[in-house]
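Beneath this line is the structure, given in structure tokens, with notes to follow.
Then we have chain A:
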Amino acid sequence: MEALSVLAIPLCGGIVLALWGHKTWAAELGALMSLATFIAAAVLAVRIIDHGPLLVAQELVFIDSFNVFLVALTAFVAFTTSLFSRPYMRIEQHHGKLSPNMLRLYHSMFQLFTFTMLLALTTNNIGILWVAMEAATLTTALLVSLYRTPASIEAAWKYFILCGVGIAQALFGTILLYFASEKVLGAGGGALLWTHLNEVKALLEPTVLSLAFVFLLVGYGTKVGLVPLHSWLPDAHAEGPTPVSAVLSGLLLNVALYAVVRCKVLVDGALQNHMAGNLMMGFGLLSVVVAAFFLSRQKDIKRMFAYSSIEHMGIMTFAFGMGGPVATFAALLHMTVHSLTKSAIFFAVGHASQKAGTQIMERIRGLIKLSPAVGWGLMLGALAILGMPPFGVFTSEFMILTATMHSQPWATPFLLISLGVAFAAIFGKVQPMVFGETSVQRLPHPPALIPVFVHLGLVLMLGLYIPPYLADWYREAARLISP
Partner candidate 1 sequence: MSLLEGISYQLLQSLLMVLLAPLMLGWVNQCRAWLQNKSGAGLLQPYRVLRKLFHKDAVLAHNASALFRATPYIRFGCMWLAAGIVPVLATDLPFSPAADVIALVGIFALARMFLALAAMDIGTAFGGLGARREMMVSFLAEPALLMVFFTASLISHSTQLPTIVETLAHAEFVIYPSLAFAGVAFLMVLLAENARVPVDNPATHLELTMMHEAMILEYSGRHLALVEWASAIKLLTYITIGIALFLPFGIAGTGHWSALPLAFGALLPKLLFAGLGLALLETLSAKMRIFLVPEFLGTAFLLAVLGLLMHFLLES
Partner candidate 2 sequence: MPATLSGQLINLLAALLLLIAFAMITQRRILSLVNLFAMQGLVLALSTLIVAYSTGQGHLYFSAALTLVLKVMALPWILYRLMRKLNVQWDVETLINIPSTLLVGIVLVIFAFNLASPISHMAGTILRSTLGIALASVLLSFLMMIVRRKAIPQVIGFLAMENGLFFAATSSTYGMPMVVELGIALDVLVGMFIFGIFFFHIRETFDSLDLQHMEKLKED
């Protein structure tokens, strides 16, 4: 019941807002819908913790401890983003960048996007997982080009085509997976259900599965933003509205990585070797290194944080690829803190660039003078994402580094150098934006900064103290992924 309402609320929200999204109260309605989704997700999470995995709707929906925390995280970030977008979009409308019809599109697509994310997370059917991932591209493509500027249309086209092509590779991988499982499980719907596949994974044909995994990794990896398939990501983040950048970085990338990890579990079971993990480590490390070195060359603030997202997705992919309880635990934790921090940063960045009237970092100066909250939000967010203690990112990165030194020592210098380069690049650019002589103006509507500090507060808490039930939860999920 909770599982289905998690899906039904945003779907209804999307339909309702498609009809009335241009009204003035649409933003509040959207936030309300997101809140309802979050409450349903929270109830669901409590239920899963108490009663264990859940399998409903003719086995089509499956929730275990791995995806339930992502469901809760997704619903939470979607909720805070909807809170943030309420004043943000008003200001944009006030600046004449958006019309009521565009807002209707935005509100409706935002709900539908949440729906597709949650569907991808909760579905038990690998085919539906694909369908939901593709639908996520479809819902966000028009959001990226919401401003209808040449650059945003170009970014959206690139996003749509590249992710479309990538996701087509994933479909081929899914077909191969079905091809292998059909021999064991027989034709029909059962052969694509993850729970069934997980039971017989040792019997699946290894050659087919290794090929399938390559396609799945390339396909979903495009959406994760792994180098060299990342070129859509900075454009889409920079040109789309900031709430969309926040959910792309905070949610979509996570869900795509979730898809890869789900597939990896099956492939590991069938292959009995480390091929899938090695591939992921390779892609992950490459993403970390390349993104870190691209960071210093960025002029656009959203673009820079988009590269930072690529870097962090690389770290997670690397950690998941490495496997083992510690690395997987750390990767899950990193997924959580990165989502929270990155969306908080985008919230702050959104208001900062609204105040400065530009996204070019050189022209944003002295935020702290005029609006200390935005300035401190940006500064603390940047420090958090750079892995400064005592924020949660430090904890997870520290664990990942420890695990790397333990099992893959050769990769440690690459990771450390990249983290250092990223620190220098981001800190060097954020610092003058926050402090110094001011160049920014006041906003026509009060900005929404509560989400920023709630997120950062959570990240801080996770850095200092992981509640035992949450740690159990991570441990349980890590055990599922990497036994």
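Regarding candidate selection, all candidates are chains of the complex that A comes from, given by their letters.
Note that a contact is a pair of C-beta atoms (placed from the backbone, for glycine too) under 8 Å apart; a residue touches a chain by one contact, two chains touch by 3 or more; residues count from 1.
A quick note: this is a predicted structure, and the numbers were derived from the prediction, not measured.
By the touch rule above, chain A in this complex touches candidate 2 out of 1 or 2. By the touch criterion stated above, chain A contacts candidate 2 in their complex at residues 60, 125, 127-128, 130-131, 134-135, 138, 141-142, 145, 148-151, 153-158, 160-161, 164-165, 168, 171-172, 175-176, 178-179, 182-183, 187-189, 191-192, 205, 207-208, 211, 235, 238-239, 294, 297.
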